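Can you keep this structure in mind? I'll have questions shortly.
Omission of a single protein chain aside, the complex is shown with its protein chains in their original locations.
Up next, chain A:
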Amino acid sequence: MTVTEPTPSAAAEPAAAPALKSFPSPSELTVPEGAEGWDALFPYNLLFANTPDSDERFWFCDSQHWPTAFKPYETIGAEFACKTLSQYNTRHLLIPPANGIDYKIHLGYLYMSPVPVPPEEIPGRVPEFEQRVGHYFQNWDSLLDEWRVKVRDTIDEMEGLSFPALPDMVPLADIHSGKGLDGSEVLIANFDRLIQLCYQNWQYHFEFLNLGYLAYLDFFTYAKQVFPGIPDLAIARMVQGVDMELFRPDDELKKLSLLAVELGLQAAFADTADVEGTLSAVAALPRGEEWLDAWTAAQDPWFNFTVGNGFYGHDKYWSEHLDIPLGYVADYIRRVEDGQEIMRPVDALVAEKERIVEEYRELLDGDELATFDAKRGLAATAYPYVENHNFYIEHWTMGVFWRKTRELSDLFVQAGFWAENADMLYLDRGEVREALFDLISGWAVGVRSTGPHYWPAEIERRRVIFDALETQRPAPALNTPPAEITEPFTQMLWGITTEQVQQWLAGDEDASGGITGMAASPGVAEGRARVVHRADQLGEVEEGEILVATITAPSWGPIFGKIGAAVTDIGGMMSHAAIVCREYGLPAVTGTGSGTTTIRTGQLLRVDGGTGRVEILEG
C-alpha cells in the first residue's frame, strides 16, 4: 500500500486565521485517481453529499476499527456497530448528555460525529437514566450470565445456517409429503437470518459496553477529584482485569507450546506452514496423540480468533488457518527452548495492581475511602466486560459470520456469478440478496441467471475503485473542531481529545523530531522500528523491534512477546493496544496520529510509555 496522504496540517492550510483553523471539509479531499464513482457503491444515507448539515459538524475518522478502506459488504460492521452503540445511549439508557455517534463513509473510510443532547433535555433524562443504569449495576453478574447465553445461542444458530446447492429436481419425498416448496426459500431465509443474527449480537455487544465505560468514567472522575492529576494509567490499572477471556486464545497456544516441549515434540514443528505435515509428524511421535488431543480441545471456542479485527471479510481466523496458531506455537517453543518465560506474569500483574490500589487507598479515609472503594469496585466489576466482549463478538461471532458469508459466496461461485468467494464483498448486502434471487430465479426458470453476465465485469470495475481508495490514507478529521472535545466515549475509546485534535492541526512532529501520544503503558525501550500497516506484515517483525502500527489488534498477542514496545497512530488509554501492552508489560504510546507516517522501518527509536514520547534517535 502506498501512502501518499499529505499531512493534515498541509491539507488544512487554506483556512487562514489560526483561531479558526479547521480540517478540510469532505468535498475538499482529493478523490484518488481511478476511484471516481466510489460514492455509488455505498448506501445513500452514509454519504456526506446527501447529508445537508454535515459540513457544520466535526467528524473524526475511526481508523482504529477501520484502518483500511472497506468494501460495500463490509459496511455491515460499521453500520451495526454505530447504530447499536447509539441505541444504548439514546434509547435504552438515556445517558443524560450523550446521544449516539453519527457515522458517514467518505472515500472508503468511516467518519464519526458524537451527538450531544440539547442542554434543556438533560435533566428530564436523569430519572430514567438512574433507574435503567441502576438496574444493570445492581444485577450485573446475573444479567451478564444471561448475556453469555444469549450471545452463545446467537452464535450457535448462526453456525447452524447453511447454503446448500439447489437440486436438479425437487426430491420425490417432498412431492409425496406435499411440501410444496423447492428449498430456495431456505437460502433466502438463511441469508436474511445471517444478517439478523449478526445484527442481534451487535445489539448485545453494546448492552454492557456503554455501562462498562460509564462505571469506568464514574471512577475516573472521582479519582481525578480526590487525586488531582492522577495519571490515567493509574486509573486504568486499578480496574483492569488481569486474567481475561480476551487473552485465553494466546494463553492456550502458550500452554500447547509448553506441553510440546514437555512431551519432547519440538522436532515436529520445523515447518508449520505445512499444517497436515506438522500434525502427522506430531502424531508419529510417542505421546504425540496426547498433544493432538490438547490441540483439538483448545480450538473450541478459542480458535475463533482473528489476526485482524473482525470488521473485514479478508480477516483470517485461526480456526480456518491453522498454520497461524501452529506458527505461533513453533515460535513459542523456540522461546521456551531459549529459556524464556512465555506465560504472562499474571502474579506480578496482580501484585502490581494491588499495590497501586492499596497505595492510593492509604491516602484516603472515612467517607472518601468508602466512596473510592465503592466506585472502584463497580468499575472493576463492570470494566472487564469492555475487554472480554471482544472475544465473543469481534472474534467469535464475526468469525462465524464471515465464514457463512463465504459459504454463501461459494454457491455463487459455483453458479458462475464471480470467480472467488472474496468477490462477493464488492456487493453490498442488498445486492447480495438481489443476486441470490437472480440465482434462484434462473435455476427455477431453467435459464442461465443474469449475474454471471453482469457481475464479473462490475466486480472488476469496483475492484479498480477500491484499489485506488486503498492508496490514500484517510484525513484524521473533517471540518471545524469544537473548542473542546467533551464526549467521554470519544475520548476514552478513540483517544480523540482536545489536545489530540490540536496536535493534528499543528502537524504532529515536534521540533526535536519526536512525536507524542498517550502514555498508555509505562516503561522505556529503545530499538529499531518496524512499521506494520496490515496483519499480514506481522511475520516481518523481529525480536526486540519496536512495533509501529496504525492500530494493533489484541489477537496480535503472540508478537507482543517479541517486541520491545508498541507505538500506534490511533487509540486511547483503553484501546486494545494499550490494554495488551499493559498486560504484556511493554511500554506503549498510543494515539500518536502520525507514527506510521513519520517513522520508517529501521530507525532507532526511544519509546517512553510513561510520558507518551517517542524519539527518533537515529536513521
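Basically, a residue touches a chain if its C-beta (ideal position, glycine included) is under 8 Å from a C-beta of that chain, and two chains touch if they have at least 3 such contacts; residues count from 1.
The rule we apply is simple: contacts and distances are computed from a predicted model.
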Choices "MoaD/ThiS family protein", "Phosphoenolpyruvate synthase", "ABC transporter permease subunit" or "Multicomponent Na+:H+ antiporter subunit B" - which one is the UniProt name of the chain not shown: "Phosphoenolpyruvate synthase"
Per the touch definition above, residue among A:377, A:430 or A:619 touching the missing chain: A:377
Candidates A:143, A:186 or A:230 - the one touching the absent chain: A:230
Candidates A:33, A:338 or A:367 - the one touching the absent chain: A:367
Contacts of chain A with the absent chain, listed as residue ranges: 96-98, 122, 126, 129-130, 133-134, 137-138, 140, 214-215, 217-218, 220-222, 224-234, 356, 359-360, 363, 367-368, 370-371, 373-375, 377-378, 484-488, 491, 497-498, 519, 522, 608, 610-611
